[in-house]
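Taking it in order: structure first as structure tokens, then the write-up.
Only a portion of the chains appears, each positioned as in the full assembly.
We just call them A and B in the order they show up, numbering each chain from 1.
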């Protein structure tokens, strides 16, 4: 294991990235080298953990989380990444603070950052808001650092915004790499990122957007499928098309789940809200129009109900390549007959892939820790080499 | 102090337990060797602390707490134990997460456990629920570990369930050992575990159950006293009787506080709800019958009111052995004239033993840390030997 770490560190050393002190907010704004460096660092950290090696590059300092939406897995992944690197977790709970009382984002960002190395933010509820908020926090701490207020510039981690969910999709990419052997092995493989029915309203678009925005870079045949009216943010189509053409892959949008599944190597059936509904929702919320919001929710749910046939069934799975496509999900899934009456996936399909989806999720803490390391250190390979040489046990063995 | 640690470590080394990677959920399911090993480890950790020795067997990793009921002392004991061993605390606050949104326990258990060493759970509100929930989480992470999802199997710590409260009762046992000199000195001593009046409704049964389920193993004369209708879960009577007979002690149930106190070496007067009421409460809650629940609460309170004479008074204390029985309580106590009009204990009695009850509670962080160590390490003695040799100061001295 220690030898595996060494060879990977040699590769990492050779990758020239732009990650140091630059915030990784949207995968499609990062170079391929950036993506490869993060994945490689995450893999090295997984091996550190397995080899019982202490990976604490920090001796104290804060990892701050700001969750503007409920979260279990992302919250725990972030806490795990912080602990892995030696940082103390601190949650900015906006209900307990004065944030709601007119403080400006710029000021708060600096006030929480005097000894802070990382700020992880989840803000995925409103189209046109999440990414802007992260960019605003990023600029605020950058100014604070330039002006000598902050001794260091905390890394901003996108824990899910309205546009992208990079810690999820990078973990998904690691799962694909593990499943098919390498990133190169993804070339030419077909992935069906499809809408699926859910009884819930208002699920974010960041996962499907993030998936088509990331996987089109690796030469995959990416097919996005959804009922009419469930399109993604328009810019994503352009991004996906351009990237697919550059990487030698393809990107297409269809309105049929069956067409997407046909011969697919990978399927990712998952519900999301219609972009137009989400956009209007933000507008009504800003205007405080509660009655219109309520009507919109009803409309959204009624739209969903028309597409109960968008379910990942055994019949559909049988049409994939060899009938054995990899089923993926960011969890929790809406499982028909288990967590709801009519959901995204049939019980027997989910059951077969349940543990695989757990493994898919297991990469998230390491992806987050890798993003932290690559942002906060100019040469993460040197830091990790040093930690490997030091070779302190993560826990005492007996 | 360091010599005291060494001799105890030698004893610990000689105890063969079944604790490694096995969850300690109910004391009566553990061997006597298991109990002795936990207590001995807790005592060693207390000496580590007093000797200003660093006891951090871990360098990072999570200690997760799940509190399904309010808690101060248990919450802080758990946090203290985690910090003592070098773990980062992370609370699963079910109001902030998606747990309430249909996620299955199995999935959540794995999602929070990728870098988790311990999960402490308090779930004591509903008869027939708490222990089952813990067992479910335990099985879920065991499966995750077997299937390669989790690199380690987190220890599940019972921080109070509907049946037992092992971290409390093991701390109580340490308090008795300290008071009387040794576990062997408990043999033949009489303990009165008695119901006492409280103006509060719905106090858990886990402390009296845990006390009779634990102290009957050490040759004590255990007398359980309560008004009619306040019996414990039926299985506890069987457990207590069997254990008493095996240990050469005794177990009896009486309906008189005076009879229980007569000649007792130890008294533990504490309120709890009638088992039958608690059982019905769970039923009504599951069925969502709010009106029946309200009626039940009234009934429960009215029952309590009939037994205001079940108070630990000076008169009763005078009837104990030499008039100087040890008064115990898990705190907070309902003190007549102080925290309520008519409670479990007279003010003057409580005052005399107040600091003793604080000391009783002081063992809890060490009991929890001991359970963590014994579950996560096959040879906790070796880990502690190593920490003792390393001899890093817990804080710098000047």
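For this structure, a couple of remarks:
Please note the rule applied: a contact is a pair of C-beta atoms (placed from the backbone, for glycine too) under 8 Å apart; a residue touches a chain by one contact, two chains touch by 3 or more.
Model, not experiment: these values are computed from the prediction.
Here 2 copies are displayed; the structure file describes the full homo-oligomeric complex as 3 copies.
One rule holds in what follows: only the chains that are shown with their structure count from here on.
For chain B in complex with chain A, the touching residues are 57-62, 64, 87-88, 90, 92, 96-99, 101-104, 107-108, 110-112, 114-117, 144, 147-151, 376-383, 386-387.
The touching residues of chain A, counted against chain B in their complex, run 49-50, 54-56, 67, 70-73, 75-77, 79-80, 82-86, 88-89, 331-332, 334, 338-340, 354-355, 358-359, 361-362, 364-365, 392-398.
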